[in-house]
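To start, the structure under review is shown below, and the notes come after it.
Missing here is one protein chain; the remaining ones are kept as they sit in the complex.
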Amino acid sequence: MYNGTKAIVDIKDLRVSFFTPAGEVKAVRGVSWSLKEGEAMGIVGESGSGKSVSVYALMGILQNPGKVIGGSITFNGTNMLELKEKQWQKIRGKDISMIFQDPMTSLNPVYTVGNQIAETLMAHNNIRRKEANINAVSSLSKVHIPNPGKMVRQYPFEFSGGMRQRAMISMSLCCGPKLLIADEPTTALDVTIQAQIIELLKELKESTGMSILLITHDMGVITDICEKVIIMYGGQVMESADVKSLYKNPVHPYTQGLLECLPRLTSDTEEPLKPIEGSPVDLLNPPAGCPFAPRCDWCMKVCLTEQPPQFEISSEHYSACWLHALDKRGRNS
Amino acid sequence: MAGFLLKRVLSSIATLFIIITATFFLMHAVPGGPFATNEKLSQGIIKQMEAKYGLDKPLIQQYGIYLGNLVKGDLGMSIASKEGKTVNYIIGQKFPVSARLGGLSVLLALILGVLMGSYAALRHEKLADRVIMFISTLGIAVPGFIMGMLLLLLFGVALRWLNFIGLNSPLDYILPTFTLAFYPACFIARLIRSSLLDVLGQDYIRTARAKGIPAISVLIKHAMRNAILPVVTYLGPLLAYVLVGSFVVERIFSIPGLGLFFIKSITSRDYPLIMGTTIFLAALIIIMNLVVDLVYVVIDPRIKLK
Partner (left out) sequence: MEKKPFSFHIDPSMFEPASLGEKKELIIQRQSLSFWRDAWRRLRKNPTAMIGLAMIILALLFAFVGPLIVPYKYDEQVRGFENLRPMQTPEARNDAKNAVVKPKNRSDEFAYDFDTSPPEDTANKATVTVENKVAIFPHVLGTDSLGRDNLVRLMYGSRISLLVGILASVIILIIGSTYGAFSGFAGGKTDNIMMRILELLYAIPDILIVIILAIVLKAPLSKLFAVSPALSKLTGIGPGLLSMFITFALLYWVGMARIVRGQVLQLKEQEFIIAAQALGAGNNRVIFKHLIPNCIGPIIVTTTFQVPNAIFVESFLSFIGLGISAPMASLGSLANDAMSGIQTNPYMLAQPAIMIAIIILAFNMLGDGLRDALDPKMKK
């Protein structure tokens, strides 16, 4: 089905719900995608779209009231949902690694950075502390942190924002994972630092050949590093395509809305910004039809009652919208 | 960090000084002196005794002498005691008993509290959590000495399982230690539970799990180290509580310690004794608080640089 390269991650019809005292929050409602080896894919969506949750399910670190209630997750051929906790622990940090949005809160404040890197090394490789400490230093230098020998003995709060994120990245890469998941890695950083981090990720991807899953709500970041992108909303995939196709030809109303929201350098300053009207989906009582329907300018009666299937727009470009049933060539003609 | 330490030491000394001064002037503000109520003594003898104990000198001078003696570690002579014993001697006799009881209670409170609280946090919202929370709410609300009385009634009088007078056998330690430790244990349990729940929800725990660190390590190395901080802060008040609580516990269980002695000495208006004991206890509390602050600095490196 894919161009000869193996799929390293395959998600089929994933469903994840949180069983809270207030009721069942259906965070992910039938999501399918796959990632090839060495490929970088972006997952774009607003808060509550289910993008982080689906990825946490992939790592097996769903917080307590959350459970995978349907679908399958396959990594490197292994069915992840059948794994026991001990097996998960072997994979996490070693084959799949994850970096998070806020490096300040994601690092333990009472231990040195070196300690936390060495800890990962010792957990997965059979080495002693001395050796792990040395490897920690080289880990830091791989992410271009100056003076790694000194920095390795510093505490997280002694690092600057960008350096902290680099430290996190080095911690996640120290065991050579096949897949790196980055959950909004640049959201908490300044724009200039953002660019540096993305450059770093690109460089590391080239040198190690690992796959990257980049979760973000920022469309701009995607174009820089990703080959493929999926757009999520209300716990479902709205549109998926390779990056060029998506930008040239966004067919889903939500995607179009997202792209139009971005203020453009070349636009007339008199033009008002175009936000998307309406408020996010209530996941306790998700709508029966398309989740974006209430906010969609082209909403039809069928959109409110039936969930649209994924329509194939072109090779590797899919979109879930009833408009495509009207005009198979896509709406943008 | 040295600056921080210095500040703490100085403020401790300042607090102690305030207490000493306040106590001194309060005691001596009461007209009459310790001998005035004793009708057996004639005026002449009273004057003699006052002279002997330096009570006829001007107040400021007495204060000065007292401070001077304090610095030398001399807490003065007990006026009302039969054979003219020094306050130091009396404290030396009675304190070890209280210290033993107090020390055991602190240990019990810490161990029991941390275990209960951690377990409750790990079994959040389940039966074990609710039971432990219920017990600890009771333990916090009900005053320690009430608990002591109820325990005494139950185990000492009704069931007749345990003795409740004095400390003659190791078994005798059970009731008083438990009574003294119960409130702090419950307090610590709640502290640790909420602290641990809070910590377990933190991003760095998520990171640790995402790194594939085994669950035990995550709990002990990552979670506990951060969660224990509020308990360390509580150590100071804990020690103060045990100290003062020992008064009542010693009274209930008739334990011949410093607390009981202090209470009984209240009616005798033996100034040096009351003052000496108060200053001793206050100094103890203040020093303990200082030590606790030091321990906190060791555990949390962020304090060092603030």
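By letter and in written order, the chains are A and B; residue numbering begins at 1 in each of them.
The criterion applied here is as follows: contacts are C-beta pairs under 8 Å (C-beta built on N, C-alpha and C of every residue); 3 or more make two chains touch, one makes a residue touch a chain.
Fair warning: this is a prediction, and the values are worked out from it, not measured in the lab.
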Task: Partner chains on view for the chain not depicted - done: A, B
- [ ] Looking beyond the chains shown, say which of B:45, B:150 or B:298 touches the absent one.
- [x] B:150
Open item on the list: Can you say which of A:81, A:195, A:276 or A:304 touches the chain missing from this structure?
Closed with: A:304
- [ ] List the residues of chain A that touch the chain left out of this view.
- [x] 21-22, 32, 240, 278-279, 282, 285, 287, 293-295, 298-306, 309-312, 318, 322, 325-326
Open item on the list: On chain B, where is the contact patch with the chain that was removed from view?
Closed with: 11-12, 14-15, 18-19, 22-23, 26-27, 29-32, 37-38, 78, 80-83, 85, 137-138, 140-143, 145-146, 149-150, 152-153, 156-158, 160, 163-166, 168-169, 240, 244, 247-248, 251-252, 254, 256, 261, 263-270, 274, 278, 281-282, 285-286, 289
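Operating definition for what follows: only the chains that are shown with their structure count from here on.
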Task: Mean-CA-position distance for chain B and chain A (Å) - done: 54
Open item on the list: Help me check something: in the complex, which residues belonging to chain A touch chain B?
Closed with: 59, 61, 64, 85, 88-94, 97-98, 100, 102, 105-111, 119-120, 123-124, 155, 157, 168, 171-172
Task: Residue ranges of chain B in contact with chain A within the complex - done: 124, 202-204, 206-215, 217, 221-222, 225-226, 299-302
